[in-house]
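Excluded from the complex is one protein chain; the other protein chains are retained at their positions.
For clarity, chains are labelled A, B and C in written order, and residue numbers in each chain start from 1.
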Amino acid sequence: MPEPFDAFRIGFAMNTDSLLSMTGIDKRFAGIPALSGASFAVGRGEVHALIGQNGAGKSTLIKVLTGYYKRDAGEVVFDGKPFEVSSPQQAQASGISTIYQEINLVPYRSITENICLGREARRYGLLDWKRMHQEAEALLRRFNVRADVRRPLLEFNTATQQMVAIARAIGFSAKLVIMDEPTSSLDEREVAVLFNVIRQLKQEGVSVVFVSHKLDELYEVCDRVTIMRDGRTVKTAAMNEIDKIGLVSAMLGRAIERAEGHATAFSDRDEKKIGKVLLSAENLAINQIVQDVSFSVRSGEIAGFAGLLGAGRTETARLVFGIDRPRAGTMTFNGHNFNPHKPSDAIAAGMGFCTEDRKSEGIVPDMSVAENMMLALMPKLSKSGVIDEKAQRDIVERFIRQLGIKCSGPDQKVRELSGGNQQKVLLGRWLAMNPRLLILDEPTRGIDIGAKGEIQALIKTLADQGLAVLMISSELEEVIEGADRVFVLREGISVAEFDRDDATEDAVMSAMAHGSAPTIAEAAA
Amino acid sequence: MTRQRLISMLGSYGVVLALLLLVLFGWARYDYFLGFFNITSVLRYNSMFALVALGMCFVIMTGGIDLSVGSTAALGSVVAALASPQGALVGLGAGVGAGLCVGLINAILVTRLKIMPFVATLAMMLAASGTALLLADNQSVSVSYESGFTSIGQDNFLGFPIPAWIAIVAYVVGWIVLNFTSTGRGVLAVGGNEDATRLMGLPADRIKFLVYFASGGLAGLAGVILASQFGAGQPIEGVGWELFAIAAVVVGGTLLTGGVGSVGATLAGVLLLGILFNVLNFENGKGWISLSAYWQSVIRGLFLLVVVILQAKLSSRGSVAVRDY
Amino acid sequence: MTDTARQQRISRPFDPFDFMARYGTLIALALLILFNFAFTRNFATMQTLNVNLTQVCTIVIVAVGMTLVIATGGIDLSVGSLMAISGALAPMIFLGKIVPIDNVALAVAAAMIIAVGVAGLFGLFNGWLIARFRIQPIVATLVLFIAGRGIAQVLTNGNLQTFRVPQFQWIGLGRLFGIPVQVVLMVLLVIAAAWMLKRTVFGRQILAIGGNERAAELSGIAVSRVKLVVYTISGLCAGIAGLVVIAINSSSDANLVGMGMELDAIAAVAVGGTLLSGGKATIIGTLLGAMTIQLVRYTLLANGVPDAAALVVKAGIIVLAVWIQQHGRRA
Partner (left out) sequence: DAPPLKKKDTYKVGFAQTESNNPWRLAQTASMQEEAKKRGWQLVYTDAASSAAKQVADVNSMIAQGVDLIFLAPREEKPLIPAIKAAKNAGIPVILLDRNVDASLAKPGEDYVTFIGSNFIEEGQRVADWLVKNANGKTTIIELEGTTGSSPANDRKKGFDEVIAKNPDFKIVASQTGDFARDKGRQVAETLLQAHPDANVVYAHNDEMAMGAISAIEAAGKVPGKDILVLSIDGGKEAVQAVVDGKIAAVVECNPRFGPKAFDTAVAYAAGEKIPDKIINPDQFYDASNAKDLLSTAY
């Protein structure tokens, strides 16, 4: 069904000379093709969306372009000349600057260094720290981020780190800026800011390649879209000529029937299934990050945490899971007093925690899909310490099927999986435990719309079966449509609580933005 | 926050504090401890370790390690001794050159062949000492006393041992490179997150190449001082220098995982460990207890233990590693 | 689904380097043996096998513990010193220098258990430093590398202890079904460790920690406890090796027992194809690695290569082996 593909006609139609054109790109990993005959063209001053399911090959295509991977076949022409680079360094030198999917910065170094690394300001041949700090601050101000640029990056949360990565990329005066899922860890405000910056770049005649799974965003900034599937580029169209359904069906490779309106796959649930309170937390506090957070989750209920980035949701989750110890506050789990000292306590009690930072807190890159999925369950599956391979295999294969994880088999290394598929493996790790409470921090971050629907549906069914879910998400509709109750955090304080019916977009939004004690009263009333 | 800052500062200057305390102790307990003769001879001797540790410090900041420095120094001393009849500078050049060669091979093994630093430099440790023994025909090689080569190691400049001057210059240069050149920043970046550094478009491999190359050169320089200070190239010297250097670097608060490090603190670390030997010798002089070499190694071990634990405690509460539980 | 199927159907093309990576050490070993058949005098004898096996034992025993440590992303420099400690303690006990025990069998048993146990405790101490204070393993174990031998020397005043106690020396000189006891010991240890690493939860947890410690901890793995156990095991292995060495020599010299063992063991592990960065480990590989190094040493000695040159050759072999391993892994 994929229609005949012709990047160039469209490309030249709207823009006489294209800045970048890649044709017939092949890339195999250990014999397995990640890209086969992919072609891709970007015009000057154009914002070009690149979308596709997890594992479609977007990141790989980008890494081939920037010379991080060596392509097995194909032509690349950039700025009129054949483009042969063997390292990101050269790519950057020739005017391509890139924001990679996983935030790739140096945690121990200061924000300034992370921004200026590679193009430091010099004075008498030596580094001019004063000026570099100023530059860094100036750049971040463009994204209205306020942070002490002298502090090491690891002291800031995901969002800030993402912003630094973007600032760094913009900082280079590049002809082409590539953004691989920049918005996946940003909230609406920050996305808006980012889009302004993109428009500015467009003004300055800079081209932008924009990868995202949030299809609605594309319509705001992008001129054209190229859709990938199974390592091929199956369609390129002007953004205004193709609607969302068109995009999705091209991505999935089959016509889809799901009507608009429902942004997520959380169809309405009947409240009757919801049981008694399983986890309840009162006035949790640890430091300025979490100051006074109270909430409760009932078995069979999906409780949602809404809040701006840095509102303290993750930190709260970490307290519940025993990673950090609270300074104040009490928790009860299943009626008993509950204060976990370490994650294994929480797990023993029947909790699971899908962290937001997949790379550093989730996967064990060199282990196989199976091993990663069984990491938490192993002890249960073992007979006197010996692993039960058979049982393990069955479970793993079941989840690979259920979650539609795209891998060459249970024994493929997780590092070789695409971002989204890694996320699914982690979900599998916890679902395999069949826990009583599952904490999901940004469960669908970086997950393609197809899989996203599956996962949301999965979460729902699990809840229907009596699982209690605590869901942190920066995607508002996910919380609003998914959660039976929404707790809103703001600057480490729970400022509002909504039931499914009063949880309207505006109400939650306003609470997130400038909610304070009174709103709770209103919500309660 | 301020308290945390203070602690993290202690973390990075704790070693200096310890150094001062040790010196104070020695001064209070032993006569002549701060005598001119003792100070100069301690500096003269430890300058070799200072140079080796400087190289090690940079290697470690990239997240690597260089086990070959000891035998590289030995090789350097032999080559320098053999070349010394051609003149002081020739000897110097030859010794450093030999070190650079080893450094070059290390660099190639690590950056081109992608061999784990620990293994690559472990192999070079064997190879270098083997070469040294072959060149020296299993004996220490006398240097020429005519060419003035020995003055590099034995004479003073402004009443201060020349080796010490060399070390000081090296450390000043090292400090500037680390803090005020892009290469220096690159070193820390590579150590902090090599993959990211590559994707950020920094020449990660060239940076690593440079540090191993430099480490070799500095070891060679230490070898030159070894040869000229003791009037002989010694193929079997340098055993355990690498561990001394590593200890000094770590005591100086540099993370073996890379990405964080300080040149000045490393120097303090070297002096701390070096002066400890001196103190133990003086203690034997007191005649209270004649510490056998055995007790000395036990004490040195315990000392290292204490310092490292302090380091760990401070740095874990310091600003670095906030979310690192 | 379809894609999974598709990808599975594509059979990976034969890749010589990948092949070498898997069987490189084995091939190297085979080549060495062939070379010796051709050039080394009187190589094809039982006695040769016997000599090499008995000589490689101690390295392998230590290297097994080292492999586990390295699999967690750590390293243990103290093994040599721990060998010295257990080697120094055992004779003091069965010679009755601490408390006279008249029943020999009892004395020997006590000696073995206590000596190895103490080594294990020191291993535990290493683990404690690493797990509790998060001190980097190289440094943490450097402490005992320096102090450990000193302790052994202080225990014995550095004096040589010589003895003739067949009941004890059985582990060094005795034979089971014609096979030297130490070899049997080695084989058992290797099998046990290999099985543990492959089949048990604990083994899996070791690798997980080496692969991504945070993820491991968040998955409920008791990281600290695993580390404690692993370093203890390494200590125990060193202790056993120490006993074997002194048993063979019917003498214990705290100054020399286990000298330089840490590097031999690490080299064996690396040549065997275990990643020093942790997360991937093979015990059998370590065994082969140790044997390769041993055979290289034998070959050089038997063919009269001078010590100095031998060092250079040894270096070359290590680099070559590891290079093949890693190149294969990348391909």
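Keep in mind that, in the parts below, a contact is a pair of C-beta atoms (placed from the backbone, for glycine too) under 8 Å apart; a residue touches a chain by one contact, two chains touch by 3 or more.
Keep in mind the model is a prediction, meaning the values are calculated, not measured.
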From the touch rule at the top of the page, work out which displayed chains the omitted chain touches. B, C
Using the touch definition from the top, which of B:A232, B:L256 or B:V270 touches the missing chain? B:A232
In chain C, positions touching the absent partner: 40-43, 45, 47-48, 51, 54-55, 153, 157-160, 162, 173, 245, 248-251, 253, 255-257, 259, 297-298, 301-304, 306-308
Kindly note down the residues of chain B that lie in touch with the hidden chain. 30, 32-33, 35, 37-38, 41-42, 45, 48, 133, 136, 138-140, 142, 145, 154, 226, 229-232, 234-237, 239, 277-278, 281-282, 284-285, 287, 290, 292-294, 296
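In this text, only the chains that are shown with their structure count from here on.
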For chain A, give me the residues that contact two or more of the other chains. 323
Using the touch rule from the top of the page, what residues of chain C touch 2 or more other chains? 217
Enumerate the contact residues on chain C facing chain A in the complex. 1, 3-4, 6-8, 10-13, 199-202, 204-205, 207-208, 211-212, 214-222, 279-280, 331
With touch defined as at the start, can you tell me which chain B residues reach chain A in the complex? 176, 179-182, 185-186, 188-189, 192-193, 195-203, 259-260, 319-325
Using the touch definition up top, name the residues of chain A that touch chain B in the complex. 66, 68, 87-89, 91-93, 97-98, 100, 104-109, 113, 117-118, 120, 126-127, 151-152, 154-155, 168, 323-324
